[in-house]
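Here's the structure we're looking at; comments come further down.
Here the complex is missing one protein chain, while the rest keep their positions.
Right, subunit A next:
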């Protein structure tokens, strides 16, 4: 594999400054992630969510290959720390990246490269991790943390949305907003919550609208759908 060393002048348009949360639900053991950015189609690049092994989110001067590679390492049974370590070892541009990993045990590891723009940083909590760079202020990540922790009685997907909204309300990405992504995985091969807003003036509100207006179709019948697909039988309409 060729090695591309970083240069002093990365392509400015590909600076995926983002604030994101990755998490594992302690009750359902599901993995999920949400992110928002002034970067079109952020969800196409990150995060990568595996229903059984964990999540890898990458942002900053993004290297999208880190996501699938991280999932590959998680599937080999590596811990979040080791996965993060290996990803950074292999990536010459590590100081430009911001990477967060959560493993099958819910343990998190995160790295914020020194070359990311301020305000930047990450917060590791109990089975969740927040990360952000080029944030409007120092309050964005703590606001996300509070929102996530205070919504412990909700489902993971709603907690992720709450955190994302709180981050946006606290200032979010300093450059503005354009795109968002919300993912929760449940069964290998069967997307559960997988919504993206690629270009919108209010990407988080739009994401929330898409989720709630489609929940009854896509989410509430999810396991019926998985079961019928796997058994080769038609899915009957509810009621």
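Operating definition for what follows: a contact is a pair of C-beta atoms (placed from the backbone, for glycine too) under 8 Å apart; a residue touches a chain by one contact, two chains touch by 3 or more; residues count from 1.
The rule we apply is simple: contacts and distances are computed from a predicted model.
The complex appears with one chain absent; UniProt names that chain "GAF domain-containing protein" among the candidates "Molybdopterin converting factor subunit 1", "DNA-binding protein", "Nitrile hydratase" or "GAF domain-containing protein". Although one chain is not drawn, the whole complex shows that of A:86, A:158 or A:202 it is A:86 that touches it.
By the touch criterion stated above, the residues of subunit A touching the omitted chain are 3, 5-8, 77-79, 81-82, 85-86, 89-90, 92, 94-95, 103-105, 114-115, 223-224, 227-228, 231, 233-234, 236.
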